[in-house]
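With one protein chain held back, the other chains of the complex are shown just where they sit.
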Amino acid sequence: MADRRRINGPVGTTNPPIYDDAPEKQSEGVKVTRSRPANVIRKMYLKTGVTPSASGSAYLEIESSGNGGSGLKLSCSVHGPRALPRSTPFSPHIILSTHVKFAPFATKQRRGYIRDPIERDLGTHLETALRGSIIADRWPKSGVDIIISIVEGEQDRETSKAQGIEAWDTMNALSGCITVASVALADAGIDCVDTVAGGVAALVQDAGNDAAPSIVVDPIPSEHEKVLAACCIAYLPTRQEVTNLWFKGDLPASDMDVYTQLIEKGIQASKSANRVLVDCLNETVG
Amino acid sequence: MPLDTSAYSLALLRVDGRRWNELRRIHAQIRTQAAADGSSYLEMGHTKVMCVVNGPSEPGPRRGATSGGGGGGGQSKNAEVAVNIVIAGFSSVDRKRRGRGDKHILELQSTISQALAASLHTHLFPHSTINISLHVLSQDGSLLAALINAATLACVDAGIPMTDYVAACTAGSTSTYAANDEGADPLLDMNHQEEQELPGLTVATLGDSDRVAVLVCESRVQVSRLEGMLAVGVDGCKQVREILDRVVREKGIKMIQEGTVERGVGLNDMELD
């Protein structure tokens, strides 16, 4: 259905400009490979209180891969807790509503204003991750809205054309969403059992020789030849519990060890992100 | 593919080999689904629909596109009949996806809702809702008629008191409007091909009587032909009613024999073989 309420871009297709420098690099056969150690996540910048009108807000930026691509930039605002409208039936708990939206210009392919299935799916994942962390029964009959806009999605110019890569990018986006929403919830003063943070780990096949697949945390799909499987985990470090787990890929059932390792690495990534998160919150308070 | 109507005048046989006053095979089942209060499955030729009735029950939170008819919802003195139609993407030859807000579906929903609200004793269930959800699995003409018949059967299965069966069927005419043929014969129970080319109407009557409950004509037709079509349609509805009645009775007998229900007092004269 066409969106008639806003001014949209042109209906027909337009060819995006092709910049010369990128293909040149490719033709030289220089492919950017991962320079970080396998168990180190990228640097991230986290700040609270970016939206004064919201009861809590946060901004997250993850550095770009340095591959002509863009990093991840998210902003989250939390509205509430506030009373539910009179027509809603009684609820003994706070009602979460999560809303994840890519800005129309966030990715290489322009996104519409109406949320597409991927964005709705991200919203559901986020809701599951947060619902485990907040103490919902302290606010009966109330609701809270968590709105995340992805200002810049993580996508590489050259590699996004290859199939299936976008799917892996959504996992990184989800982990960012979880971290930023957790900070914004804390900023809004909503009681949580613990701060939840997102972490991604992937089983990757590197380019060139048929080396055995290895597990890396916070993967950038374009840096690897092939991503075999990945998981995104929302983890509560002090309780040592997982509130949301999303695994996808293709693993033989006989390799449960690989799966377990992947989950462990995901938790490790989540713990790393959590340290940044706690520092940021300390800064806000102090 | 355009329908060749010229052949009809030669052998007086229609594209699928039927005479002008013949119905297609109607096959129906009731109580197809254990979880619902009432359910039915109906085939009219290759048109296949399923119906699930829930209620009368307390109206839940209003959601989505349900079209209410025969009463103003939870606060009224009559039960609301909410009809929801899902036309499966695979139901027609060429896949065509219809959204929920599709005007055609909304019209079907309100037609069925109003027709049933008139026949069901909705005044017995104030402040409640009867949810009828219809699924179209395959379509080959006479869709509205099939939906009405399936909904009637499911309401019977749900045990909602009603005046009589609402039986529906379609009627058409052997030549197109443009042909302006005075001697055009009426046709009974149109299939998809005939519906595409020829003028037609859907009529539903209340039980054995000649009382028309629904009359929908969406095509251009000469007034002189209308009367003939209507008469054939009403006659077809009586045949359909007989078939529906037989389905209900057969199921009832089977249930008594299986011992799922007690044999009622008034049923002594009913033959059980």
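Should a chain be cited, it is by its letter among A and B, assigned in written order, with residues numbered from 1 in that chain.
Everything that follows uses one rule, which is that a contact is a pair of C-beta atoms (placed from the backbone, for glycine too) under 8 Å apart; a residue touches a chain by one contact, two chains touch by 3 or more.
Assume contacts and distances are computed from a predicted model.
Of the names listed as "Ribosomal RNA-processing protein 42", "Coatomer subunit gamma", "Ras-related protein Rab-25" or "Proteasome subunit alpha type", the one that matches the UniProt record for the absent chain is "Ribosomal RNA-processing protein 42".
For the chain that is not shown, the touched chains among those present are A, B, taking the whole complex. If you put the hidden chain back, the residue from B:L137, B:C217, B:L230 or B:I256 that touches it is B:L137.
Contact with the omitted chain, checked across A:C76, A:L236 or A:L281, is made by A:L236. Chain B residues in contact with the hidden partner, per the touch definition given at the top, are 33-36, 46, 48, 50, 52, 54, 63-66, 84, 86, 88-95, 97, 99-100, 131, 133, 135, 137-138.
Residues 15-16, 18, 23, 91-93, 115, 117-118, 120-121, 123-125, 127-128, 131-133, 135-138, 161, 163-164, 167, 193-194, 203, 205, 212-213, 228, 231, 234-236, 239-256, 258-260, 263-264, 267 are the ones on chain A that touch the missing chain.
We adopt the following convention: only the chains that are shown with their structure count from here on.
Centre-to-centre separation between chain A and chain B, using Cα means, comes to 50 Å.
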